[in-house]
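Shown here: the complex without one of its protein chains, the others still in place.
Moving on, here comes chain A:
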Amino acid sequence: MTEKTLGGELSLTDVRRSYGGQRGVDSVSLDVRSGEFLTMLGPSGSGKTTTLNLIAGFLDTDSGSITLDGRELAGIPAHRRELGVVFQQYALFPHMTAAQNIAYPLRVRGVKGAEQRRLVAEALDLVHLAEYGDRTPAQLSGGQQQRVALARAIVFRPRLLLMDEPLGALDKKLREAMQIEITRICRELGATVIYVTHDQEEALAMSDRIAIYNAGRIEQLGTAEELYERPASLFVADFVGESTVLHGTYSAGALAFGGARLTAAAAGTAPADGTAAALVLRPENVAVYPASAEGDVPEGHNRVRATVEEWIYLGVAKKCLLACSDGTVVTARTATTVDEGPLGPGAEAVVAWDPEKSVVVPDHRETAAANQ
């Protein structure tokens, strides 16, 4: 089964593609290692699907280079690139059975008879659909169609697997089950995977690394942990996970916010002195104290005064929304056992956090506004 592996190495260098509208790609560079599961995550129209189409050969690049195992792909038509593609709506051929769908790439390659049947059976087995080969797509559930699409994309041993929002059409429960299934199959095959999604939970759950797309560029590339703990920009902080953002001015290693000076680890490059910056805070790292108990805040932690607005019960946790004097809303996540007593709505409070658990990033939004 492993005569040829799916572990190709893909490299994009300064790839550009303009599209008239906003869906273009502007200078994307990316190296994908053999066997890596790389997700392109971003809002719709940010260029992630365009990048996928450029790799697959459905679109031509304006400039830049895309190589697979060191071989330049420009000029090679889609049908000779040897890439497996799984489409958003599965794109199964409705007039063929599941087995015929899976056999299609083999048929194209002249693989016939017993050899074709063996490979199709193996692929059906891999996706746990051994009994369903004779069904047409219309007779299969969404999840089953998805598996057939996956089997069809890998049966001819492509060097790379491209998936464009493959779970977009499934409901939440099934989606989560399929996430595990797809990761399992890809691991088993040692496949290099480029996965496109706009669902950040899906990206965090499945990927080795994630490329965050914004306006045609990769804003940050890193592991789920890096992106969550050390977002390099306000956009990434906002897009990945829930966060509170405090806007202020950066000088001498601290952010001036209200009357407080807040220190934080800077992600990547620290903002220049005197420029607008933003401090990014994850709700689970924020502690809330009654104003009277400010003495309890550990030494060295950042602290900001705020007024409790509301408590929200989430089941696994409780969420507390607080308003700072300038109106900024801070979100804190606490255990459900926390006593709300002295912290009812309207109560004066202090929010505090470990500077190491927060990040300062340049506030492009404000500088952009200032430059106009």
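What we mean here is this: contacts are C-beta pairs under 8 Å (C-beta built on N, C-alpha and C of every residue); 3 or more make two chains touch, one makes a residue touch a chain; residues count from 1.
Here is the rule we go by: contacts and distances are computed from a predicted model.
**Student:** Given the options "Cytochrome C biogenesis protein", "Two component regulator three Y domain-containing protein", "Putative spermidine/putrescine transport system permease protein" or "3-isopropylmalate dehydratase small subunit", say which is the protein name UniProt records for the missing chain.
**Tutor:** Record says "Putative spermidine/putrescine transport system permease protein".
**Student:** If I consider the whole complex, including the chain that's not displayed, which of A:Ala74, A:Ala91 or A:Val338 touches that chain?
**Tutor:** A:Ala91
**Student:** If I consider the whole complex, including the chain that's not displayed, which of A:Leu12, A:Leu41 or A:Ala56 touches that chain?
**Tutor:** Checking each option in A:Leu12, A:Leu41 or A:Ala56, the one touching the absent chain turns out to be A:Ala56.
**Student:** Kindly state which of the options A:Tyr19, A:Tyr104 or A:Trp311 is in contact with the chain not pictured.
**Tutor:** The missing chain is touched by A:Tyr104.
**Student:** Of the residues A:Arg33, A:Arg80, A:Lys112 or A:His364, I need the one that contacts the missing chain.
**Tutor:** A:Arg80
**Student:** Provide the residue numbers of chain A that touch the chain removed from this figure.
**Tutor:** Touch with the absent chain occurs at residues 56-58, 77-85, 87-89, 91-96, 104-105, 108-109, 136-139, 141-142, 145, 152-153, 156, 162, 169.
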